[in-house]
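A selection of the complex's chains, in situ.
The letters A, B and C name the chains in turn, as written, and every chain counts its residues from 1.
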């Protein structure tokens, strides 16, 4: 007697690779506590990936390392397991390889997402939508003082999105009559957008995009307090990946925006 | 020999009704200064509306009074003039009447917009889009202390949009363990959303929508400093109305969102 | 041969009562890591207080319970140990009792502090100083949704300080022309000051005092992320208590304001 095909009401069978890392452990907790999904396999460095297929995993979540992530994705795609990937280090070549692996499996999905914080994803999308309507835009990002790079990757990415939308609308640089500047006061120019990086004890990770025109301003601010803030995005991705076949880059593609 | 049909490069011929009122006067200044449009007729109480058709007006802007606005719109629709209306006081019955007038003129457009501040329109739309992703939402609106109503119309409208999006996603009330409340501390409950009204000398018109879930918050804030903030929205409407036939309610329909 | 008297450069010998509680454990970690002090004794429910005097404790920190704190303070005062107390539940009668115990010991100090977050203490003091210069004032406090009371104790205390300063300057209520209010929109009236309580997932403990007059506003905002934020205030109190004999209520008395 064969098992009936899983109905949509059955819990999603989830596996986690990198399960003992900081993000992976958080994902394990989140999946175990979530409605409609079940944590059925966890592996980390040294464990056989076969544990995933043996457990009948439908969706795998991978927070590992650029060195191993391609092998992990290959393994899963070959076995018909959807992949939600938070590991970094994907260039055009790697994406093309994954696309080729997926080609013969039209029902299977792989998501590569650099940021799972839904608020960060929404912020970037809203900034992109608002950009063409405003004469001025600047970005302030605020982080703890242990951060090595300035501006943050999210701010750099936001500036690129905003600039692209401004250019498409025929907007040039924001107006600026500064003639006497103490070096650095006006921030970094990233894709034509001024970005300011604050580093302050007591802060975690925050970003504010400021838009302005005569008589009004609009501000979109995101505050991230800890890595639990990534979990709703991971869970949303686990739920959505099964109906988004092919290679997707960016969690925003799974949101209704 | 007949005049050639206006090409898209010709300036739009704009008329203003209520031209001596505070908003109307501002609209006259803005139209006169704008690229791609020309202020060809201005009328106010006591002036004949025929001045509009005599001047070959293509688009009229009306900031007048609920008592006269229906006559103004009727006059314009009858003469094939598009209408951008900022006057308030439209109910279902009035909208139905305008719809009936427009029926035989498939190329003609009428826009009714309660708020022309682009930032306010964007804020409301972004709040609507974000609503389904967050466990918690509250609205703070801040105005000068001469305002008679609390909450503001914009906050009430935002709460309704947010609630509708939450309901569609199966979300109930935001979590709240308050058991001991000094009357009013938790704000007004508007469509299931807590709204807080600040009244403070020195402020003009501001609104902040706060969303939150475990580990992160998102805030969308709009600051309006004076009525010049409505002009970019009015000009955008004047440009767009000619390609949006029929009756449109809300400037957001003319934005790419 | 006797030990020489401790010089000021010697580390302060600190004991903690309630050392296994959440706050007490945090205090132990903070004292152990701080320059210029040494954690020499820790006691909790069931442990003999004599461990403190046996270890030569100079300053004790007490985060325990209203039921036992008076016995703890009595024990310490009798043995010449300075007390830094974060436990709540002190009324006029209890303070009078402590004052009487201290009377014969002019060199000994006891501090009762309801809030050790230096930023909260500074915020309240700055609000008190600014109050007389502004026509309008309102308070917004924002907390996680598990909080039972609204407004917060800190907001209530701030309102009282602000009102007292306004009254001394002959200021009445902030101007407010509200005539149509949805119940609660204008917040709670606490000592004549409007206070608004936001409850939102993702928030911890935050407060903003807003002042306004024609043409300008001033805002004082404090954000508290976790209980480590109380430690700098506790350490400052441990250092200062030895030069502030007698009974002191409120950490602000130890700050240079």
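Here, contacts are C-beta pairs under 8 Å (C-beta built on N, C-alpha and C of every residue); 3 or more make two chains touch, one makes a residue touch a chain.
Computed from a prediction, not measured in an experiment: that's the story for all the values here.
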**Complete:** Taking the full complex rather than the 3 chains in place, the copy count reaches 4
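The rule is simple: only the chains that are shown with their structure count from here on.
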**Request:** For this assembly, give the contact graph shape among line, ring, star, complete and other.
**Result:** complete
**Chain nearest the overall Cα centroid** = A
**Message:** Can you check whether chain A and chain B touch via the same residue numbers (shared by over half) or via different ones?
**Reply:** same
**Centroid spacing, where centroids are CA-atom means, of chain B and chain C in whole angstrom** = 48
**Item:** Mean-CA-position distance for chain C and chain A (Å)
**Value:** 41
**Prompt:** What whole-Å value do you get for the distance between chain A and chain B if each is reduced to the mean of its CA atoms?
**Reply:** 34
**Item:** Residues of chain A whose C-beta touches two or more other chains
**Value:** 223, 225, 229
**Request:** Under the touch definition given earlier, write down the residues of chain B that touch chain A in their complex.
**Result:** 117-119, 122-123, 126, 129-130, 132-133, 211, 213-232, 255-257
**Item:** Complex contact set, residues of chain C against chain A
**Value:** 202, 204, 223, 225, 229
**Request:** In the complex, go through chain B and note every residue touching chain C.
**Result:** 134-138, 140, 142, 145-151, 156, 174-190, 194-203, 210-217
